[in-house]
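Selected chains only, in their assembly positions.
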């Protein structure tokens, strides 16, 4: 029975032609609400979604690998995911497509303690490195290591799940990868430990969009209009945040009292410059290049055409 | 009240744990993101009260529903296994296998099927409780002294009545043991469910707080959860004792 | 109720390869009382179990025919050597176990159970848990439970062993009255009891064991203990039991 539900697609698809009515959208975040999700929270709070005829429900998962599956299965309409993951998922045959960008630069860094003897990535040879989500992160790290002349076999990879910062400040690992530059650095500072970051795009990895919106390719055409309106609302919210950073922070923390922490505040300001100003716009070259990069590294079986990976909702 | 009296040693235990914990934190100087002091947990508790109670309410509903459904279906399975010889050959191994599967592995699938609402969490809590109850009850049902079974036979009992009027009451002490354990496992079930996908409940709050390194808030949520788990244990214990007025533990349980 | 006789033949029983008995046969006339005597461990309880069709772990076989050719199951009451009271049922509910296991006891049945409890001298214990009873009281509850069944065939395994001499005599009267016309097989270790209650005495002896008859006094059951027949026959019976070799204690053959 449950499977029938999965196959039947989003419930709202039926009354789609009635555009005057508000459309409900279920959007799953990649992880717990944090400043990276600011445009969504603000758009929700300030009624931008509503103004665009959308009734958006934001849901956070505990496991970032879940949202793409739910989108692919038609359980939710849209999810926030990561560009590198998208390439793998499309390669695996998941009917996913990027419909927008939330954060337009990589956030990924490899992080070590500033008081450690690791001055550059070359020094990672023989060290242990923690990571939280397997797969792409390993590929990216290996690329960075090789770029710095370190053989991937020379480091010990430890899956520390989501305890990146504690593992590092607790000195259970020498470095962590897959940390976010806007968040983990602030987190470390909060605990009084200075961190040193190695930026992924400076260490031989092609640049990419860290956070993207993905949707189900099979139902895309039916929902194109709603998604377009969604991106417009996000764009408005982003602009508003950039214009009113302090007011934005107040609004953000008011949305959930649990968000009001010093780390979040710091991360808030760190994140603002990284939001995509035109969420719907697509830099096709980026996707093409990253696809080639992954193929080269043997992570995907074949190169998918750009149209399978991403659409530009702003193009008619 | 005897319930209060029964809860008293538990409270004492909690207090002594708290004391030990505070001493540990002070003495070892363990950083707050690893183990916050009970005082800072209390502070977090106080400053997030509303948030905590809101999430606690949801989790409690999940736990109680899971416990009830789990116990009833576990008992039902045990009875069915004891009643129908044929079932045993096929159902028992399946049961076993279902228990050996780490449920969290299946959680994403469950979520896909059941959505991320309360149902999925109740199902998780139910599943976690279900097997221990089914297993202990079934073990209990199998230990009926032969003499009573003989008696049932000569008195012309059918299998159903023999099961319900002889084997089941005879298994009650074993069953109580299983239920007590299930009661203390129920919170875990609900929390796992919440971890896998939800935006409400203590489990969500804990993961969320953990991810934000608000470890004190996480521990405050944990504290509620633990208190509730312990209360549930003693409630179950009291209920089971009420069900067995003829039975006495040889060594008082908590006295 | 019409009386129901039965007979058994080819009864055989072995535990771990050693025959307790083989090829036993006996007939129990409808409405007759049979006393079964035998040394401890000779197989009396096991024989009763076999007649009641209760599980026995080892090799055993028995051919049982009833006077009306229909199976015995459901028309038989069995009182075990142990009282087998259910600790979770009050005394009165233990007496009512039969009806409770076949359905729901009626008020009339409850009334009858109360009467029976009164007759075994335990009416004031009706609402107590079995664990508060003395050994003899427990046995009397078990007796009441068996009598309650009102079955045409009654197997009783040392039903009066735990009660005092006076209560025992009273229970004899009670059983004789309530089980009049029933076919009763009574295992007992008390020769006097057997002589007092039986129409016929069977002695299980030898290894492998066989059944032998012992003549009983005439007259109406329960017989008076001071009847000259009874006194005389008691010595004979004891002598007869004495002459039977000890069935166990000699190792396997």
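Residue numbering begins at 1 within each chain, and the chains themselves are lettered A, B and C in the order written.
Keep this in mind: a residue touches a chain if its C-beta (ideal position, glycine included) is under 8 Å from a C-beta of that chain, and two chains touch if they have at least 3 such contacts.
Predicted, not measured: the structure shown is a model, and the values here were computed from it.
S.K.: Given that a single representative per chain kind is drawn, write out the copy numbers for the whole assembly using the chain labels.
M.R.: Overall, the assembly in this file has the formula A x1, B x2, C x2.
Keep this in mind: only the chains that are shown with their structure count from here on.
S.K.: Thinking of each chain as a vertex joined to the chains it touches, would you call that graph a line, ring, star, complete, or other?
M.R.: Graph shape here is a line: each chain touches the next, no loop.
S.K.: Give the identifier of the chain nearest to the protein's overall CA centre, each chain being represented by its own CA mean.
M.R.: So the chain nearest the centre of the shown protein is B.
S.K.: Using only Cα atoms to place each chain's centre, name the chain farthest from chain B.
M.R.: If we average the C-alpha coordinates per chain, C ends up farthest from chain B.
S.K.: Distance from the CA centroid of chain A to that of chain B, rounded to the nearest Å?
M.R.: It comes to 36 Å between the two C-alpha centres.
S.K.: Just give me the whole-number Å value for how far the CA centre of chain A lies from that of chain C.
M.R.: 83
S.K.: Send over the residues of chain A in touch with two or more other chains.
M.R.: In chain A, no residue touches at least two other chains, as defined above.
S.K.: Which chain C residues reach two or more other chains?
M.R.: Not one residue of chain C touches more than one other chain, so the list is empty.
S.K.: State the interface residues of chain A toward chain B in the complex, per the touch definition above.
M.R.: Touching chain B from chain A are residues 2-3, 5-6, 31-34, 58-63, 65-66, 69-70, 73, 75, 162, 165-166, 169-170, 187, 190-191, 257-258, 261, 263-264.
S.K.: Which positions of chain B touch chain A when the two form their complex?
M.R.: Touching chain A: residues 31, 33-34, 48, 50-51, 108, 111-116, 194-199, 204-205, 207-214, 217 of chain B.
S.K.: Under the stated contact criterion, what part of chain B meets chain C in this complex?
M.R.: Touch list, chain B to chain C: 146-148, 150-158, 161-162, 165-166, 169-170, 172, 244-247.
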